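Yeah, one chain of the complex is gone here, protein chain that is, but the others are all in their spots.
And then chain A:
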Amino acid sequence: MSKKTYIQAITDALRLELGSDEKTLVFGEDVGKNGGVFRATDGLQAEFGEDRVFDTPLAESGIGGLSIGLALEGFRPIPEIQFLGFIFETLDSIAGQMSRERFRTGGTRHMPITIRSPYGGGTHTPEMHADSLEGYLAQIPGLRVVTPSNPYDAKGLLIASIRNNDPVFFLENLKLYRSMKADIPDEAYTVPLDKANVVREGTDISLIAYSAQVNQSLKVAEKLEKEGISVEVVDLRTLSPLDEDTILKSVQKTGRAVAIQEAQRQAGIAANVASLIAEKGALYLSAPVGRVYAPDTVYPFGLAEDDWLPAEDDIEAKTREILDY
């Protein structure tokens, strides 16, 4: 066990998989000598050489296409898209190509690609650097969308993603990169894909969240506990496809649910959670499903970011509203 930050856990996962599978390749803009703009790939080129860890020209669609071609030649590509806001440049590679290959070739070809990309607000980045675009990605059949909320999951989910033989979009929360530290095992381990995690058990209400919002939800749960309210917190971990069983089981137990996301109301994943509960768990409910989200504007200017992002207070207020319904 060693104490590691969220981003160190990611580097750790990459190092272990580069070491154990010679077909893995780490590449992207500035990931080589520079070790990535956030240092997620720090030291990897020095350790594994430029053949395995390399810089690409500055073109996201090229990075996507390169990944597909390398996968066809038997490699296990782990490309980095420097910021999630840059995926629009390579959406064809993701939505139009790699996520369809297994299907369109009748299962004769596969794409073991893990695209890593940082996202999420609260660090005052320029435009197109902090947007929560997971909602777009979650609409793509054949693509898994995974995001960890803590260092343990970051390492285990990334290793599971890399070892998976289908494309995974692995979202790393920018704000959590260095703000979270935890003791995690030194050896390689996996956290299962397609599986949500009940991070806190409770009986009165289910807060269903992912990424940084899990930690905010946990704080709300602790606060409400002092008032005798028992809050369950579910960390989705895989945003698409959803672990429906875990969500429904939790709602069946508590009878109340709030789906929480950092994305705008019209984006994100909370609507999928709410629709799942409406479709398959409506009779468990004692109140409507609540949702916490950002307003339906374009991602805001840095100075307004803190007013725009859903905060602990918003989660608390929505939780009380659904409890008091």
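Annotations
As a working rule, a contact is a pair of C-beta atoms (placed from the backbone, for glycine too) under 8 Å apart; a residue touches a chain by one contact, two chains touch by 3 or more; residues count from 1.
One rule holds for everything that comes next: contacts and distances are computed from a predicted model.
The subunit not displayed here is recorded in UniProt as "Pyruvate dehydrogenase E1 component subunit alpha", chosen from "Ribonucleoside-diphosphate reductase", "Pyruvate dehydrogenase E1 component subunit alpha", "NADH-quinone oxidoreductase subunit N" or "VWA containing CoxE family protein".
If you put the hidden chain back, the residue from A:T11, A:T41, A:S93 or A:Q216 that touches it is A:S93. Screening A:T41, A:S67 or A:S161 against the full complex identifies A:S67 as the residue touching the chain left out. Contact between chain A and the absent chain runs through residues 25, 51, 56-57, 59, 61-62, 64-75, 92-93, 96-97, 102-110, 141-142, 144, 164-166, 193-194, 238, 241-245.
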